[in-house]
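== subunit A ==
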Amino acid sequence: MSWNDQIGFPVLSVITFLPLAGVIAILLFGRGRPQVYKVIALVVTLAAFALSVWMLVVFKVSQAGMQLAESVSWIAPLNIRYGMGVDGIAALLVFLTTLLGVVVIIASWHYVKDREMGFFISLLLLEVGMVGVFCATDLFLFYVFWEAMLIPMYFIIGIWGGPRRIYAAIKFFLFTLIGSLLMLLAIIAVVYYVKDHTGTLTFDIQSLSRVVYSYHLQYWAFLAFFVAFAIKVPMFPVHTWLPDAHVEAPTAGSVILAGVLLKMGGYGMLRFCLPFFPDAAVAFVPWVVGLSVIAIIYGALVAMMQKDLKKLVAYSSVSHMGFVTAGIFAGIALVGNAAGVEGAILVMLSHGFLTGALFLMVGFLYERTHTREIAEMGTLGKPLPVLAGFFLFFSFGSLGLPGLSGFVGEFLSLYGVFEYSRWMAAVAAIGVILAAAYLLWMFQRTMYNDRGDDEVKPSFPLKDLGAREIASLVPLVVFVIWLGVYPRTFLEFLHVPVQTILDRVTPSLSDASAGMGALAQLVDSVRGLF
Partner candidate 1 sequence: MELNNSVTVLLPGVVVAVSAVLVMVVDLFLRRKDVLAWLAAAGLLCGAAVAIGQWGEWTGGAAVWRVFTGGLTFGGREASAGFAGMIGHDHFAVYAVVLFCAIGVLAVMLSDEYLARRGAARGEFYGLLLLIVTGMIGMAISTDVIAFFVSFELMSLPTYVLAGYIWRDERSSEASLKYFVTGAFSSAILAFGLALLYAATGATSYAGIAAGLARLQAGGLAADGFLVVAFVLVVTGFAFKVSAVPFHSWAPDVYEGAPTPVTAFMATAVKAAAFVGFAKLFFVAAGAQWADWGHVMIVLAILTMVVGNVLALPQRNLKRMLAYSSIAHAGYLTLGLIAAGKSGDTVGVSAILFYLAAYALMNLGAFGVLIWIRARRSYDYSLDGLAGLGRGMPGTAILMALFMVSLTGIPPTVGFWGKFYLFTAVIQAGLTWLAIVAVVMSAVSAYYYLRVVWYMYFREAEEGAAAEAPAEGAALEAGAPSPQAGVAGAVVIAGLGVLIVGLLPGPLLDAAKGALRLLVGG
Partner candidate 2 sequence: MNALFWWLLVAFLLFSIGAFGVLARRNVILVVMSLELMLNAVNLALVATANFRAGAEGAGVLFALFIIVIAAAEVAIGLAIVIANYRNRRTVQVDTYDELKG
């Protein structure tokens, strides 16, 4: 048993399981007392957020490897450990998660009417799973959190969602499950490959990522991991669960989904696909970057045609997350281009802030107009100037206005792609134009007038954003600007871990290029399974 030596107490476990403690407290004291359980939820998430900020403060950015590590034997027969720890990437994502955790609690204060306590419990449980995914340093623990998180999300969509919530919930669940089951097989294969070759059975991610795996294993296992993460990201063409889940989920669900869950895909690729299977990863670069570029353009174009506000934002996520995957994989091609990878991670953060915020805005709009149909809105900037202002801010952030968070990441990841392939970068950059098109068009049709001049649509009185709602948005505004103007704060966390990943990938470059093409390798690898 070893708690981390850095600060003398298991801060990561505390962050992870604080919400669980909140759940227990709610069950003990909160039954039938909305004010009590809401306050408990808020206090718990705030505490988790505060701790995660503190964690960032004590984090040593120049130090490689996992920090604040904890490791306790968990399942001795398989040498599975309860291992927690963060590197810079994970630390930032934990921070993002806990921030959004607070935001959604505030934003959901009056959102659900039915089975409200269950809703807050689900949110808290979800936070446990999400933080756990980012903190786990044991492959198995990671998988447990990864899967366990599905359940509260399934409930959030299914119970508190829209009219087609059941379809959406089950689609979300099955898509993710198929991916993660394949990943499970690959996990087993990887672990036992190591056991067969070194004699030690271990699930420690760090140890596993130092092993050189055979080509045969790499190719199919890479694909299994990759599919799981690609579904989560989601990449074209496995993205269709996302719009449905987003549209049907309640606001808080959408925020978490877009803000954190999608990031797990990118995180997984960084944590597993690249360091575990460097040769396969490099060989697949053209495919992955190609698909990402398609996703960028495709998501943007399809977003443009959406009639439902949430669906529009959902497809915009497909487009934006394309920058993540493109940046990551372009970053490992040819030169080991840290800018692309760091940019991709910044996109993840920024997308968490921005799209989370956009979903909040859509939710606030929905609470007022009781519709998400773009066609039924218009001129809302007049009665709702504050809301319109925030909406505008986040829309411009999302379309990549320099000075706001979206720009830095997208620019860097595009730059990464550019170094890899100029024409792919050129195509991807069209996505930036399209982003402006669909977001401004959306904004025009909702906030500005699009229904013939001087026709003021809503007949019922609309109340502008209240203090609570503004309070849920302000932190996001702060970080959007911060990340846009002074991204160094965040980038500093990334240099060392990204370099570690790239160091792991780069040495194998020559091998891979000497081998067969990726597909031929894959076919060979899959044939090996039989």
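Note that in this section a residue touches a chain if its C-beta (ideal position, glycine included) is under 8 Å from a C-beta of that chain, and two chains touch if they have at least 3 such contacts; residues count from 1.
A word on the picks: all candidates are chains of the complex that A comes from, given by their letters.
Owing to the predicted nature of the structure, the values given are computational and were not obtained by experimental measurement.
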Scan 1 or 2 and return whichever one touches subunit A in the complex.
1
Quick check: in the complex, which residue numbers of subunit A touch candidate 1?
74-78, 115, 143-144, 147-148, 150-151, 154-155, 158-159, 165-166, 169-170, 173-174, 177-178, 181-182, 184-185, 188-189, 192, 220, 529-530
